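Working notes for the structure below.
Of the protein chains in this complex, all but one are displayed in their positions.
Chains: A and B, in written order; residue numbering restarts at 1 for each.
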Amino acid sequence: MSNDTKHPGTLDAVAQIPTSRRAFLRTASLSAVGAGALVACSKGSVAVAQKAAAVAAPPGGHETATVAQAGAPVVNRRAAADAMDAMHEKGIKAFPAKTAGKGNQPLAPKMAGGVKVFELTAREIQWEVAPGQMVKAMAYNGQVPGPQIRVQEGDRVRMVVHNELDQSTAVHFHGLELPNEQDGVPFITQPPIKPGESYIYEFTVPVGNAGSHMYHSHHNAAAQVGMGLLGAFIVEPNRPRAIEKVDHDYLMVLNDGAHGYTLNGKGFPATEPLTARLGEKIRIRFMNEGMMIHPMHLHGMHMTVIDKDGWAQPQPWKCDTLNIAPGERWDVIVNCNNPGTWAFHCHILPHAESEHGMFGMVTALVVAK
Amino acid sequence: MSNDTKHPGTLDAVAQIPTSRRAFLRTASLSAVGAGALVACSKGSVAVAQKAAAVAAPPGGHETATVAQAGAPVVNRRAAADAMDAMHEKGIKAFPAKTAGKGNQPLAPKMAGGVKVFELTAREIQWEVAPGQMVKAMAYNGQVPGPQIRVQEGDRVRMVVHNELDQSTAVHFHGLELPNEQDGVPFITQPPIKPGESYIYEFTVPVGNAGSHMYHSHHNAAAQVGMGLLGAFIVEPNRPRAIEKVDHDYLMVLNDGAHGYTLNGKGFPATEPLTARLGEKIRIRFMNEGMMIHPMHLHGMHMTVIDKDGWAQPQPWKCDTLNIAPGERWDVIVNCNNPGTWAFHCHILPHAESEHGMFGMVTALVVAK
Partner (left out) sequence: MSNDTKHPGTLDAVAQIPTSRRAFLRTASLSAVGAGALVACSKGSVAVAQKAAAVAAPPGGHETATVAQAGAPVVNRRAAADAMDAMHEKGIKAFPAKTAGKGNQPLAPKMAGGVKVFELTAREIQWEVAPGQMVKAMAYNGQVPGPQIRVQEGDRVRMVVHNELDQSTAVHFHGLELPNEQDGVPFITQPPIKPGESYIYEFTVPVGNAGSHMYHSHHNAAAQVGMGLLGAFIVEPNRPRAIEKVDHDYLMVLNDGAHGYTLNGKGFPATEPLTARLGEKIRIRFMNEGMMIHPMHLHGMHMTVIDKDGWAQPQPWKCDTLNIAPGERWDVIVNCNNPGTWAFHCHILPHAESEHGMFGMVTALVVAK
């Protein structure tokens, strides 16, 4: 039913590592149907199976598998289980699935007399959130999340915003400590940007305000942000700390609005895996643009939390499950010292799995040997 | 449609600062209707507009606004956008809106032989949660939140509670480490206080138990606290830390029960702004009396977190969005070094904004020059 060679471009191809997963696929045929069968794990499977036999009927132990003995319709049960498993397998084999559109793409500024100029056009689009699943979105430059803005402390920045939506909008630079008139809140700091209009924000990024920030709509925002008007605004520090020197700098924008549960605008299996080579150090910038908390759980390795909302924590601290609330940003470092393909998902399980398989807020960290 | 002079006592009056907001209101007429119009920000608007023109048609840039070109019914779209914007503007112009009743009022104790005596009467009332929106409430002394109790470490305190509700009640002093019989849990530490009865709590506030605590019903509490039987119980330390010496000490009680999403018992635009002069330092004591988390986001300046549940954090840490869970108290310091009117709201956006404008858990920090 499953066959690695049928899925070019999927997880295995990404990993390009002869992992134990392939091994188990080759040995999966060892799995016998019926009560009491032992499926050995990949390494030293025979030896392990022997040991297992030694404990399968321990003195005074509990009864062993009795499905068949109980006279139950084993074949039907097994068929139902197989059908469920096939749905799960299909999703995982499809990962990472191709979809049209990709968010978070770096946006190179145009330079205008020492000012970094970025243009954003807000427009309604169709967005493929998961394979074949088209949703109505509001997007900056056709992307969900919008293009990634990356500047330096002290930079002079101009954001030119064009509103091609049917409703007014405005852009708030969440986390940046700007002059009030650049804050993007209609009727408090500016008029709304009407449909068909453009608006210019211009400011100097304060020195001392480095870190993982966001930009998003601050007008009819429950709807507009839920529909996709959001993006990452990264401010590089002038003097990076030693702990910030990483091999890969990843972004994970969480959302749970009109598009379902998404990571960087896509639901599993269309989410993109994070990849690293064994021994590399990665940074992950979590940003929650949704309405719910999402405790993100990484398998196999812990995360070292360094920043909250762009501000250094007094001391780094470790966890494997990090609770990220709406509006928060948390930056973590992972030392990729454990090879393999590691599940990485929201631990509110209904955000990640149904009886039809994984979906939504699921991706993987692939550590290649 | 809007006119500053029509709204005495509203946000501008509170701020009493010639902010850029007024400036933009004066310049808002510069905003032209139609595709491609540029609305310049308040300062140096001409220069900025020229720069904008320079990037409006960049080589290889994306297409500019095409609403009019697409043959769409621009006028209808614009009218719909204007109608939505008018609702948003109306709410903001009304802020801070007057309503009957004010919670959190300091309650001066009566002294009785060295004992600070506070009286609380629980009674059902009508409460104006937002302009014209009357709700049934259960309140201490007619206030939601109940009157603010403020004592000192080591104080002897007597709380005389009168129950004029139709149901029994009891008062728990959340965060105080009291003798068990003063803990306020019916059938564990006391009998319920029946309708028409009174009850006396008396205790010495432990030295070492300073900070932001709460008092609230602990009987049928999901209903009674949701309806308003709650208040702040602040214990002043005998030896304040340097970081606690502030110019203003604010309280922000969050709730999300029968009265909708409220800050200090009111929904926007009836919430009260926090005010400070430029350079002042304020403390904000967040207290969540609701059933949901509320990640409070301050624009324009960060918050330095000093205390959790009245206990000093090992080291202060910074953020702009602070996730506050039910029952938690978090104390933060804000150095008001950025002038202007800053939105301050729950970042679960449906708790703060709908397509009809801002509501619920929204207020502002106004930093006057």
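Criterion: a residue touches a chain if its C-beta (ideal position, glycine included) is under 8 Å from a C-beta of that chain, and two chains touch if they have at least 3 such contacts.
For clarity, every value in this text was computed on a predicted model and none was experimentally measured.
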Selected from A:287, A:333 or A:364 as touching the chain missing from the view: A:364
Hidden partner chain, touching residue among A:188, A:293, A:312 or A:332: A:293
Contacting the left-out chain in the complete assembly, out of A:178, A:301 or A:333: A:301
Residue, one of B:163, B:271, B:304 or B:321, that touches the chain absent here: B:163
Interface with the undisplayed chain - residues on chain A: 2, 11, 19-21, 23-24, 28, 31-43, 48-49, 51-52, 54-56, 58, 61-62, 64-68, 74, 77-78, 80-82, 84-85, 88-89, 92-93, 293, 295, 297, 299-302, 314-321, 323, 338-343, 347-350, 352-355, 364
Residue ranges of chain B at the interface with the undisplayed chain: 110, 112-113, 115, 117, 119, 121, 141, 158, 160, 162-164, 166-168, 172, 174-175, 177-183, 185-202, 218-223, 225-226, 291-293, 308-311, 313-315, 323, 325-329
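The rule we apply is simple: only the chains that are shown with their structure count from here on.
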Chain centre separation (chain A, chain B; CA means) in Å: 32
